[in-house]
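A single protein chain has been removed from this complex, and every other one stays in its place.
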Amino acid sequence: MTVVAVRRRFAIDRGTGAGAAIVVVLLALAAVAPFISAGNPETMDFNAILTGPGGAHPLGTDNFGRDVLTRVLFGLRVSMAAAIGSVAVALLIGVPLGLLAGYRRGWIDAVIMRPTDVLMAFPAIVLVVALAGVFGQNLGLMILTIGCVYAPIIVRVMRGAAMEVGTALFIEGARARGASHLRVMVRHVLPNAISPVLVQASALMGVAILTEAALSFIGLGVQPPTPSLGLMLSEGRSYMGDAPWLVIAPGLGIVLAVLGFNLLGDGIPRLFDPARRVRS
Amino acid sequence: MTLKKDQISDFLIKGRAGRINRRQLIHSLGVIGAFGAINAMTPGGLIRPTYAQGTPKRGGTLNAATIDKPVNMDPAFAELYSSMQVYQNIFSKLVNADHDGNLLPGLATAWRQIDDTTWEFDLVDNAWFHNYEKFTAADVKYTFDRLADPNLGAANLVFVQPLEGVEVISDTQVRMHTKANWGGLLLALAAVGEIVNQKAIESADPKLNPIGTGPFKFVEWVKDDYIRLERWDRYFKADQPWLDAIVFRAVSDDTVRLAGLQTGEFDWIEQVPLHRVEELRQNPEIKANPDGQFFPDTFLLNTTIEPFNKLGVRQALQWAMPREAIAQVVWHGQAAASAEPVGPNNVWYSGETAFGGSPDLAKARAALQSEGYDSLTVAFAAQPQVPTQPLVGQLMRQQLAQIGINLEVQSFESARWFEELITKRYQITGTYWSATLDPIGHCLSPLSRSGSPWNFSGFDQSPELDAAIDGFNFTVDPEARKLAYAAAVKIHQEQAPMIFQVNFNRTYWTRPNVMGTQTLPSLELRFEDVWIDA
Partner (left out) sequence: MCRGRAVRDLTHRLLLLLPTLFGASVVVFMLLRLVPGDPAQVIMGLRATPEGLAAIHRDLGLDLPLWQQYFTWLGHLLRGDLGQDYRSNVAVTTLLSQRLPVTLQLTFMALVLSLVVALPLGVQAAVRPGGVADRVAGVVGLLGISIPDFWLGIMLILALSLGLGLFPSSGYVALSDSVAGNLRSFAIPSITLAAGLAAVMVRVTRAAVAEVLSRDFVRFLRAKGLPEGQIIYRHVLRNASVPIITVLGLQFGYLLGGAVIVEQVFSLPGVGSLIVNAALERNYPVVQAGMLVVALMFILVNLGTDILYAVLNPRIGAAQ
């Protein structure tokens, strides 16, 4: 099968393909980081403080003489964990709630949507900052927090899509045949309504990475010595005038990761909609 | 999580201070630490400051940028060093210390020791408070009575504990009565004891409305933005101050602060990015004043719980201390490795090294194993608001990993950190102690003597250390004090409830036309001596 044929078959255009490639590469790098790099992001070399890129340290060293490349790779692990973890949490909470609200309507809808609307009255970052202040700086708790704060968006999107699909004739048909609500929701509504949710989820991955980085940057996220791309940016900021690589490398890492997920996300509707397949 | 009753009564019994304001962040208490004064006992005489460059000119507003923002203006509480930086220009003390630790007259023009427990002070007769009340001996008595009042819970009481009372002899003379022959009285008066006025204290909240006899009066405080002080025309020193006004701003980021100095937004800043100090000294656009090493940076070990209740574990840490590395990597060379409260440039420096040859990892491991530990996990409570703390924590983590100790660096914001400290839940933490004139009286004594309310290590395992500390405090003869200091340092090192890392430099940076700034052992910003060359 040629590349062209694969692209046609799966309705992948260049952008989406690039996005998928980026994400896969970054995930792989994050996974094998311990093996391909110097191995330990904390190793200090006092003879190599704030050295520029080159030689043994392709991306330079920081103020402790730690290899920047190694730290960026390990930082990617944190970013990926944040992305996948938070979105998983948001989906786990948001999909069932949204499905229920959109399909069943009535008082169930009201009970679910009122608190959701209230939560959405706060810009997400504000909620995350306030909660991070309360819960302290543990990566697991932070992922949980980000996931919970972004869950309302998933609820809304899922609900909207479920409402649309729920009114379709074939759903009525299924009900007429005696299928229970649960069965109808899971087997019929969900698969047909999931597409916009997946787009949103993909966008959320990018947002989660940015949120984790922002939190770590202002000091409410991951704590040293754990490498996080956001933390590296904040630590490197004081030396930025003399050692710009300390802020360029981690920043590019964040941009690439988020870009990858966004490109991928843009392509998802095309995957699901045969009418929008790209003409080669 | 309320304080247990016995903890509270502990404070009440063991420390005359009783309650201490929890905001006494140790590292900010302006007058603890060590910079000695050989002639601490010099009777008053007019010693002109020696730093002056040229003739002072009247006029101008000084825009100052400190690191931290002030919290309250009541000198009895000294909440944060950043508060002291401001209010030390609003109030006056009886005596002052100069750059070398010599004593200068303040509100007291002369002093003499009459007997073992009595000192006499002659006071100026031309000082006025900013509320137009005249300064008299009654104000001195009121100040120290207030400080000692258990209902007030003033933190600075700890430094004048041996003071038993102030007696008014006349409007311009007082006598101070001390418990035993207290050698540290004058140094304490040069460090704390800003004189306040009863009427002022009772008419408005002293935390927000400071009224003193100092060179500048308080005009305006816009929280989180700036504080403005203006010249007090009735200052008791002729001609001074030279400046018309001072505006204090707090800028926590070193780079931003430096940029402000370079663009002229600020005339005086507290600190520049450490890694650029050498380069900036060559820069003709800004000026550094003569510096001094006045801040010891230390580790505090909680000796009331595992594992640091065991001597061997504490000594393992002493053996493993990488002081040179800390000075170079964390402080970028702007500090000197030192195992005692003062730095090598300091007159008091004893050079005692009970752990000569450290870092010695083999000995460290041996010490650890002597207590039965092959490996250990310990939590280091770091305060991210003090940027060097997490850095030191990470460096120590690497170092201690080599002897089998897994040091987890945990970050606590200031309030939580302080809670961990006073409730003694922490295992090891770091702090700096702002320099003083009295290395034992203001440092080892409050921090490590058993029974002191500021003994956050909870250390009471060594009566020899207590005896050595008392020996120093209650000796007046300078030679005897030097020997007593060395002895106390040695025992303290061996017992290691606290471990000194380095002594770091403090230099202030100004625009080229700002004259008269200097770093003082009491870390006062004595802006009365500063002028701006037009």
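We call the chains A and B, going by the order they appear; numbering starts again at 1 in every chain.
Heads up, the rule we're going with is that a contact is a pair of C-beta atoms (placed from the backbone, for glycine too) under 8 Å apart; a residue touches a chain by one contact, two chains touch by 3 or more.
Worth saying up front: this structure is predicted, and the values here are computed from it rather than measured.
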Hidden-chain contact residue, picked from the options B:D116, B:D225, B:E306 or B:E324: B:D225
Touch criterion as defined above, residue of B:V124, B:A245 or B:A259 at the omitted chain: B:A259
Among A:P41, A:G60, A:G206 or A:P227, the residue in touch with the chain that has been omitted: A:G206
Hidden partner interface residues of subunit A, rising order: 114-115, 117-119, 121-127, 129-134, 206, 210, 213-214, 217-220, 230, 233, 237, 240-241, 244, 247-248, 251, 254-255, 258-259, 262-263
Interface with the unshown chain - residue positions in subunit B: 1-3, 5, 8, 11, 19-24, 71-72, 153, 207-208, 222-225, 251-253, 255-256, 259-260, 263, 265, 385, 413-416, 418-419, 422
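By definition in this document, only the chains that are shown with their structure count from here on.
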Whole-Å gap separating subunit A and subunit B, where each centre is the average of the chain's CA atoms: 48
Contacting residues of subunit A [partner subunit B, same complex]: 42-44, 46, 49-50, 63-65, 137, 219, 223-225, 237-242
Interfacial residue positions of subunit B with respect to subunit A in the complex: 253-255, 273, 275-276, 325, 328-329, 384, 387, 390-391, 393-395, 397-398, 409-411
